[in-house]
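Only a single protein chain was left out; the remaining protein chains are all shown in position.
Moving on to chain A:
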Amino acid sequence: MSGDPKLERIAKGNALALCATGTWTASFAPVLERMVTEAEKLAGTPQSIFIDVSEVAKLDTFGAWLIERLRRSLTKGPVEAQIAGLSANYSSLVDEVRRVRATAVVDSNPITISGMLEQIGRAVAGVAGTVAGLVDMLGAVLAAWFRVLVHPRSLRLTSTVHHMEQVCWRAVPIIVLITFLIGCIIAQQGIFHFRRFGADIFVVDMLGVLVLREIGVLLVAIMVAGRSGSAYTAELGSMKMREEIDALRTMGFDPIEVLVLPRMMALVLALPILAFLGAMAALYGGGLVAWLYGGVQPEAFLLRLRDAISIDHFIVGIVKAPVMAAVIGIVACVEGLAVQGSAESLGQHTTASVVKGIFFVIVMDGVFAIFFASIGM
């Protein structure tokens, strides 16, 4: 094809004539733009202005627009610039481009101090909205649950079992592995530091109380928030994006009953099971380390454990699990149903689901700690 584009000035007495040659297409756009910007500065008060395009070998929207832009900026004075020598092939393209209104591009809002303050204010006000949304969802889920209690046949058993498999059965290996390792680490650290006081054996007390009351359930809840809370948000969010939830609604189904309730029930049943398995794995890991690293014989470990812990410790731990599961489930479902049309929004809400889920789990744990302390458990 003919070579690089050029824009040359031809002196013609009082007239300003510019002659465009070569290929005026997108591939040469950077060069073209530079030439046109340069040519726009041509000053003077000529009596007539011509842009001769008869030698242009190829023209596309980029080239046509740049010629049009040049024409418009040269027309600043009383004399209107003319495009000459336009071949019939390209005249419709140039006409098309001529219809384009030069609109000033709206710049996105600049960063100002008042704007930042406004954002902080909105974020703080948003906290109330978040809590209201959670309470709203809690109410809707409870209402759906009571409906199911009255009409047990409307329970979606298949869906609930499916979600049980996803959040409980498939989570067992990773939960057991991680809690086992945490048990090992607690025992190792305990022995390492207690040995200085000759108090090795008290590591069993620490391990038992810590794992059964706090670590077991808290750690498992955090892992479930990351593993299943995010999955719930992503599932519901992409269903929202594709109008599947609207479709359910128009068919006369309640999305809370069809989608949210089975997930919530699965999670509320799953977390106590996982917390129990996690606690056992952690005790096993701790016992193993106490034996191999601390020299505490298994018999001695079990004897000491029986003295150190009571059924109260276990109850305190396991009672928290369903409540934490409900918090994780509600946060995940609220976030999932709040997803807007874009992929970015889905990502933001999934992140928010995990962050808020973990935050509320820890807050709940604190509330439980105060409660159990005051009733002396």
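As a convention for this text, contacts are C-beta pairs under 8 Å (C-beta built on N, C-alpha and C of every residue); 3 or more make two chains touch, one makes a residue touch a chain; residues count from 1.
By our rule, contacts and distances are computed from a predicted model.
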### Task
Write down which listed name, "Aspartate carbamoyltransferase", "Heme exporter protein C", "ABC transporter ATP-binding protein" or "NADH-quinone oxidoreductase subunit K", is the UniProt protein name of the chain that is not shown.
"ABC transporter ATP-binding protein"
#### Entry: Residue among A:Asp60, A:Asp205 or A:Glu235 touching the omitted chain
A:Asp60
## Note on the structure
Cross-chain touch to the chain not pictured, restricted to A:Val79, A:Leu93, A:Ile185 or A:Leu248, is A:Leu93
### Message
Can you say which of A:Arg69, A:His162 or A:Arg227 touches the chain missing from this structure?
### Response
A:Arg69
### Query
Contacts of chain A with the missing chain: which residues?
1, 25-27, 29-30, 33, 60-62, 65-66, 69, 89, 92-93, 96-97, 99-103, 105-106, 340-345
